[in-house]
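Chains shown are a subset, placed as in the full complex.
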């Protein structure tokens, strides 16, 4: 159950209108690594969790916080748009290049569709999609996915920080960067704790019966490109991070095995084969059969 | 530049037809964490890389290997479909429940669209999308994204392993599981090496000027749910994984700050406001102006 409170976790108020920046902020609202993604990802991980207790509590807590972050950003966008020129011809003649330039950089749907409001889309206007989230039920895999999401998210917020001079916006981003730091750290801590407690180990999933995996290929660094430096990395020799094997380096891919011959499915799929006589024969039989109908 | 060889890295040949399983395998061809995703993700990371040398060589090499994995799975799918009942009424009467059951579980487009062949889609028929990949230019973030992709991918292959009794299919999956083990380990190793060499540190991005982030919020575990156990995790006390701060626990979210008042954009966006007189006044002026046109 979710309860809403009409306050914000941190102030969200720009100094001045900026429609171009309002569009850029959409990336961290409705983009692949925006706040909708993390709110929904942590929610579904919690709903699909198989253990009660601290990990699930952490997921629920962070999910709820992230829903509030969407809110802070959406209200910021609405304020950035409030008095900004958005294409109304009387306030912004299109032959003034400075204004036209701004129009060129705006999210047209923020004007035409939402009437100067935020939308669940990214900075290029792609709608947010459920295909962005990850919730596998395996907590070590999912915590790693969360670390990934927070890293990419923080990189994007950091870039956005340098794209404005508005102190109000920068103040909010400074807060979000700090929370991303927290969340990056917390998922890393959780991933470590899962391993320390023996719930999950590397490689994920760790309780797949190891004998069924073809172990001879599990630690080979095979070079499929012609880069000279691949052998120099820590992935080409020495113990692997999972503690179960030792890396070896294979300079060129082995010859490989022949492909199976091309398939010849039923003639009634009308694929092209190299046995036209047979095709015709089958077609003839089909014809006969059909004629009798 | 890519050169193609008409051999496979490992045998890919099923014992018998199985159209239902051919559909399931689509998940690891064209799903969110399928082989197309990793092949394209590593390619774009390499093309967008900002350092020559071992990390980029590793990306190019693994990308090329993954393109070959798509090929092994696609040819496996074609063989699983080759002699399987796919809805042709004469070979499989629809009133035989056993056969109808199989038809019910098949990918209809593998029959109608590709004529008993593989497709760039997932197991529910969603086309692969470029929105699945991650390539930010920040190598520590991207290597973590790669670890994530290989973990989710290996979890899915492990699940698929238990969904068939076909020795040919299991043999190929056993090989892919091993390569996932390798790739999981290699990206973990690369992420560690980046930190060991001082290229990148935690939190990502590590060279964002720390003073601009609101540090007082950067290590607070704030509980936005009412779970009793969140305080018990390693994320609620003790040093954070980035080595830069100490976690503290905040049992309930602070009160927060008032939201900014609702925005009142230009009346010509026809949003509903609480100042109808003003709206009418503006509308009247617009009317006057328009009347003169």
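Letters A and B mark the chains in the order given here, with residues in each chain numbered from 1 onward.
Rule of thumb we're sticking to: a contact is a pair of C-beta atoms (placed from the backbone, for glycine too) under 8 Å apart; a residue touches a chain by one contact, two chains touch by 3 or more.
As the structure is a prediction and not an experimental result, all values here were calculated from the model.
**Student:** Could you work out how many identical chains the complete complex has, if 2 are displayed?
**Tutor:** Copies present in the complete complex number 6.
The rule is short, and it goes like this: only the chains that are shown with their structure count from here on.
**Student:** Where the centres are mean C-alpha positions, what is the separation of subunit A from subunit B, in Å?
**Tutor:** 6
**Student:** Can you list the residues on subunit B that touch subunit A in the complex?
**Tutor:** It comes out as residues 5-13, 32, 52-58, 60-65, 68, 75, 78-79, 81-83, 86, 88, 90-91, 111, 115-117, 126, 129, 131-132, 134, 136, 138, 140-141, 144-145, 147-148, 151-152, 154-155, 158, 161, 170, 174-175, 177-182, 184-186, 188-190, 192-193, 202-205, 208, 212-225, 227-230, 232-235, 240-242, 245, 247, 253-260, 262-266, 268-271, 289.
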